[in-house]
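A short worksheet on the structure shown next.
The complex appears here without one of its protein chains, the remainder shown in place.
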Amino acid sequence: MKVTLLTHSPEPERAVVAAALLCYQKGSPEEAWRRAGNEKLRTRLFEELVRQGHGSTLEHPSFTFGIEGISRACSHQLVRHRLASYNQQSQRYVDVGDPDYFVKPDSLADDGGRFEEVVGATVSYYRAMIEQFAEKGKKGEQAQEDSRYIIPNAGKTNLIWTTNLRNLLHVAHVRMCSRAQWEIRQMLHECRRVMEGPFPLIAKYMVVKCHPLSMGYCDEEFRSCRFRPLREDVVPSDENCPPGPGYREEV
Amino acid sequence: MKVTLLTHSPEPERAVVAAALLCYQKGSPEEAWRRAGNEKLRTRLFEELVRQGHGSTLEHPSFTFGIEGISRACSHQLVRHRLASYNQQSQRYVDVGDPDYFVKPDSLADDGGRFEEVVGATVSYYRAMIEQFAEKGKKGEQAQEDSRYIIPNAGKTNLIWTTNLRNLLHVAHVRMCSRAQWEIRQMLHECRRVMEGPFPLIAKYMVVKCHPLSMGYCDEEFRSCRFRPLREDVVPSDENCPPGPGYREEV
Amino acid sequence: MKVTLLTHSPEPERAVVAAALLCYQKGSPEEAWRRAGNEKLRTRLFEELVRQGHGSTLEHPSFTFGIEGISRACSHQLVRHRLASYNQQSQRYVDVGDPDYFVKPDSLADDGGRFEEVVGATVSYYRAMIEQFAEKGKKGEQAQEDSRYIIPNAGKTNLIWTTNLRNLLHVAHVRMCSRAQWEIRQMLHECRRVMEGPFPLIAKYMVVKCHPLSMGYCDEEFRSCRFRPLREDVVPSDENCPPGPGYREEV
Partner (left out) sequence: MKVTLLTHSPEPERAVVAAALLCYQKGSPEEAWRRAGNEKLRTRLFEELVRQGHGSTLEHPSFTFGIEGISRACSHQLVRHRLASYNQQSQRYVDVGDPDYFVKPDSLADDGGRFEEVVGATVSYYRAMIEQFAEKGKKGEQAQEDSRYIIPNAGKTNLIWTTNLRNLLHVAHVRMCSRAQWEIRQMLHECRRVMEGPFPLIAKYMVVKCHPLSMGYCDEEFRSCRFRPLREDVVPSDENCPPGPGYREEV
């Protein structure tokens, strides 16, 4: 797996903070943008906005990651995060019959090489079918898109993933959890790693939901890995409290 | 303001639970649907899914509310929740020049009737402009859509709002907060009230985010109304903890 | 593959038409709902709204389909439509090592039974790994989620898919195209078939984008299957025309 940051909003924290300042001032958007140029103000406000969950401001900057060599099992999980944009290597247009183009989980290491054998058999079948299609005068799209039915979940894929900051933090919160599968967790850790250099203040908040810089407790109940306290350990249980403070009380 | 439940998914909790069961069983969608017909199982799982934040399952049922007579100030806030569907009374097609068609905040009660006077002046101007357009042979759309520039934020509007359950709970969490404006808070309390009869189990979870049945603490920091504990009161602060449990540790 | 309509908004066309009527009248949402009860009016307006592309009104009703026994290759395509809700049979929680649980494309029929052989080898490997995990005292989740890396794209899956009407028509427009893969096209044809009985007026508009009841021409250019005219055949080319009618001209 290789994760790179292909491109991104030029000044992500500034976009967040300018958007917030705009709400609270009479001045123009350009003035908000100018004020957000002040580093000290920007850093302080940026962290405040993340901590207080003012999500709308976090949507302005976006990041385009190149994701190379994850399995289709993993990509199927990633694309379920719908508030983001994806383009993925197509098994219709790209020949994927290559025995080296597979992800083998570490947990299967001790199988006497049978994974590679079975993968090899799928690749042979794929190659044979591509050839059969060619003999019938069918090339390209359908040949590949039907032959690939034999390709295992382990088959590698590449994606270009664009996400705004709000969603990036959300995906980190849920996919860095021990309940997520190892491969997508690794992917998020890699995303965090490539963010650390250029955007340490953002990487800081790319944490699992139970981390003190996110929700702060675990809501997985009996499935919890106990990395951090459970919800019931920290949230005062008082189910008789009213649904909210009265809506007229401040009048 | 009047809120009604115009229509809704026939069996909302069942749809949620069937969707969850489908994930964990080999059986068909129809079998999951059948199993979710068991009331005891359904009730237990439904609450578990809400509590554990398994949001995807909550998206299957939806609710269509009729919202009548809220101000345009309030509707402008409501439509900012983008994961829902709206249709709103049009100030292009509907004549809104009616002095009774305004929301006056209670906090302005003690103004010697000036609110009504000023609103009356805006309505007179509106009426005069509609007439002037008519004299120029312009009726209907443009006459109304330009004349309405004088209509105050207080002008009433009607909406039909369809939201799935995931978003409905989210909107309750943020708009039942004392930080939200009184009118939209009232609206959410009304939505909750019309849900209580047919769907008590859902109404139960339509609470402000700091409620023990939602996030359980307040993240508004220095702006908190102190209805419930602050984040810093409950979440153990330990910023040195790693971003998440190691992704290879279970291998 | 088996598609069923598990549940749906009780009166879909009525919800669409009530939402539209609400925009154009002073009356309450309940009055709009009542007026939309008139069948003749409802039918006429419903078709007008679909034809004129007034998409916001089409979002109010939703449909929950049970999709049984499509391949993971197909489900990966389906879940890319992000304005809808999905729950899918989990390869973490469900044992998928069953040689009968695979989709074999018709185009691979003439392979002397090799597909079944290779699939059989993958299933054997899956079974062996599950056993090895069990010997190490690891059961359930990780055993299954890692062993399934060997399972081919052809592996069957079940989903519960909830979509509003706007998105349902959109998915039909793009996935009933000959450019879509045969399996997802078949799935959409099946969805259309189960809609025909209860909702013939909706099924009528579940057509490929080049159909006269949708966009009406093909924009796939050199990739077109020529089922219907190309864009260049019908749209008058006049690139010198201004970007739009002047925005002040009606003043």
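Order of writing sets the chain letters: A, B and C. Residues in each chain are counted from 1.
We adopt the following convention: a residue touches a chain if its C-beta (ideal position, glycine included) is under 8 Å from a C-beta of that chain, and two chains touch if they have at least 3 such contacts.
Since we're looking at a predicted model, the values are computed, not measured.
Visitor: Tell me which residue among B:Leu58, B:Val94, B:Ile151 or B:Cys218 touches the hidden chain in the full complex.
Guide: Going through B:Leu58, B:Val94, B:Ile151 or B:Cys218 one by one, B:Ile151 is the residue touching the chain not shown.
Visitor: Would you indicate which residue among A:Leu6, A:Ala109 or A:Ala134 is in contact with the undisplayed chain?
Guide: A:Leu6
Visitor: Extract the touching residues of chain C with respect to the undisplayed chain.
Guide: 48, 51-53, 56, 80, 105-107, 172, 176-178, 182, 185-186, 189, 192, 206-208, 211-213, 215-217, 219-221, 225, 227-229, 231, 234-239, 241, 243-245, 247-251
Visitor: So that we can see where the missing chain sits, which residues of chain A does it touch?
Guide: Here the touching residues of chain A are 2, 4, 6-7, 9-11, 14-15, 18-20, 22-30, 32-33, 56-57, 59-60, 62, 64-68, 85-90, 93-95, 142, 158-160, 162, 164, 250.
Visitor: When the complex is taken as a whole, what residues of chain B touch the one chain not shown?
Guide: 71-73, 75-76, 79-80, 82-83, 86, 91-92, 103-105, 107-108, 110-111, 114-115, 118-119, 121-122, 125, 128-129, 132-133, 142, 145-155, 181
Keep this in mind: only the chains that are shown with their structure count from here on.
Visitor: Find the geometric centre of each of chain B and chain C from their Cα atoms only, then give the gap between the two centres in Å, rounded to an integer.
Guide: 28
Visitor: Taking each chain's centre as the mean of its CA atoms, how far is chain A from chain C in angstrom?
Guide: Computed value for the inter-centroid distance: 24 Å.
Visitor: What parts of chain B, by residue number, touch at least two of the other chains?
Guide: Residues 56, 250.
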